[in-house]
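As you look at this complex, bear in mind that one protein chain is not there, while each of the others sits in place.
Each chain gets a letter, A and B, in the order it is written, and its residues are counted from 1.
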Amino acid sequence: MKFLNHLTFGQYVPADSLVHRLDPRCKILAVLVVLTGIFLARHILVFAAWGGLLFSLAVLSHLPFRLVLRSAKPVLILVFFTAFIHVFFTDGTPLLEIGFITITREGVSGAVYMGLRLLFLVLFASFLTLTTKPMELSDGLERLFSPFVRFGFPAHELAMMMTIALRFIPTLLDETDRIMKAQLARGAAFDRGNLWKRLKAFLPVLIPLFVIVFQRAEDLATAMEARCYRGGEGRTRMHPLVWRTGDTLGALCVLAIVAGLIVGDRSFLS
Amino acid sequence: MSITVDGLSHTYHPGTPLETLALDDVSLECGSGEWLSVVGHTGSGKSTLAQHLNGILFPERGTVSVDGMEVKEKSARLRDVRRAVGLVFQYPEQQLFAENVLEEISFAPRNWGIPESRIPALASSALSLTGLDETYLPRSPFHLSGGEKRKVAIASVLAGEPSYLVLDEPTAGLDSWSRRELVSLLVRLKGEGLGIILVTHDLDIALQHSDSILMLDRGRCIIMDTPRKVMEHLQEHPAPGLHLPEIAALSASLRNADPGAPLTWDWKELKRWVVTRTVAAHPHLPGGDS
Partner (left out) sequence: MKTDSKTVCELRDVTYVYPGEASGRVPGGASGQEPPEASGAVSTGRRPALSGVTLRVQEGEWLALLGSNGSGKSTLAKHLNALLTPTQGDCTVFGLSTKDLNNVFAIRSAVSMVFQNPENQIVGTVVEEDAAFGPENQGLPTEEIVLRVENALRAAGLLAKRKKPTYTLSGGEKQRLAVAGALAMDTPCLVLDEPTAMLDPQGRRELLDVLRSLHEGGKTIVSITHRLEEILRCDRAVVLVEGRIAWEGSIPGLFAHSDSFRKWGLDAPPLVSLWKELRAETDLPLPEIPTLTAMTDSLCRLL
């Protein structure tokens, strides 16, 4: 078994679906709208509606719902931690008192809402990366940020950095795995002693990893230069982003649903 | 005293769509002072096998034992196993981390709890085995050449005083000169009583120096026998991704034309035969027929 399994969070799952074919810019904007909507959600019923939306999107993109839910796994701890803080550290009407710990009504409801909000934020955000190729995503971001280039915003550079980072994540995970094993074979112990000792035990893994990363970065820079790379200027694309009517419709749909949910939340339910 | 593997199987990512059977019922034995080569093309399970030999990976089925200690996940003797079996990974120079060569080589002995007083002597003797002298000890491992880095990495494993040395493609990326130096180091270590297990796709080295060769294909053992037998087998059943060294291939072709030709990987032996054979047959020199 490997020490490090490949990250499941946000890994692109290829499929031929309506959602996959949407322009990444449309999807990024839609996710931003959805995230705003989630932040404004107040009523538990509205969260149910968000769940319904997520489910229908999963069906639309031919992704198993289980897979979408699983992408929240890495942040579950964060969700529980936030909820936990809310439960114990919110003032209000006491529900239960055990010694010096008081659990309040506001605390419990705050915990549930914050937990749900975070959960849905992550689920929708990872939905974006599940249905969008990394390259498309960085292209989309580059294009969305291009109006700010005139103010000195490095849109192309950031997008290129993102692409390269994504490209090297699997390689570096393999490398880390191999170096850990090599040091283990030389008697390193990663699971012994106190926290400080354990952290120190990782130095023989981290230092070689840094050396490798710098070497790779240097080689890659040379290779890119040799392939005529000179920044974003004058660069064309094999798969240029094309904004179609479908994208406008999709974006409007999402906008309408989110607006509807917010209005419903504010006027009928509260 | 030996490393014994019996009926070893290993599956990667069990229970997922990526499930692959990396090793399927593999058995081997390598004693002290013996040289066993494990050959096979990329993806045949060679590296997986190597990592089982010192408790980096654990058997799913079957057993691995080192000098009578069984290699198991929770075994109390796991560290003894790792100490007894030195494992040199592919591109071992990538594991270097210390500020000087002495520190680098002291890493393993220190981890194994060898008394501090013995370590400097151990480090310089391990280093000199690889052909580098003591002037290297205070130097930074990062400022050495590629070949020197690899030697330091191998010395850092040798300094742990292993009884067996398992090497995963140790010649990859080396030029032919460094490659030859490395092979002669292994021959010397074997002479000093170390058991050598060489994982490689370099059949040339395997045929020339091994006592026995284990050939893997998609996790299964195709043959485990003496180099000569393995070569005969390869000649009759060419394996994908494993090509006979040129001299061996040439001698095999000559043998098809003349059954008296030797089946060999040694060019000198082949030369001798060609010279005697052609001088005997063609005092006047050749016509065209075969």
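The rule is short, and it goes like this: contacts are C-beta pairs under 8 Å (C-beta built on N, C-alpha and C of every residue); 3 or more make two chains touch, one makes a residue touch a chain.
As the structure is a computational prediction, the values presented were derived from the model and not from experiment.
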Hidden partner chain, touching residue among B:M1, B:A172 or B:V187: B:A172
Absent-chain contact - pick from A:G99, A:G152 or A:G234: A:G234
Residue, one of A:P170, A:G193, A:G246 or A:G260, that touches the chain absent here: A:P170
Given B:L78, B:L129, B:I223 or B:A249, the one touching the chain that is not displayed: B:A249
Contacts of chain B with the absent chain, listed as residue ranges: 41-43, 143, 145-148, 172-178, 180, 201-202, 204, 241-243, 245-247, 249-250, 253-254, 257-258, 261, 265, 267, 270-271, 274-275, 277-279, 281-282, 285-286, 288-290
Positions on chain A contacted by the hidden chain, ascending: 14, 133-135, 163-164, 166-167, 170-171, 215-216, 219-220, 222-230, 234-240
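Here is the rule we go by: only the chains that are shown with their structure count from here on.
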Rounded Å distance, chain A centre to chain B centre (Cα mean): 44
Complex contact set, residues of chain A against chain B: 1, 175, 178-179, 181-189, 203-205, 207-208, 211-212
Residue ranges of chain B in contact with chain A within the complex: 12, 51, 54, 56-57, 79, 82-83, 86-87, 89-90, 92, 94-98, 107-108, 110-112, 142, 156-157, 160
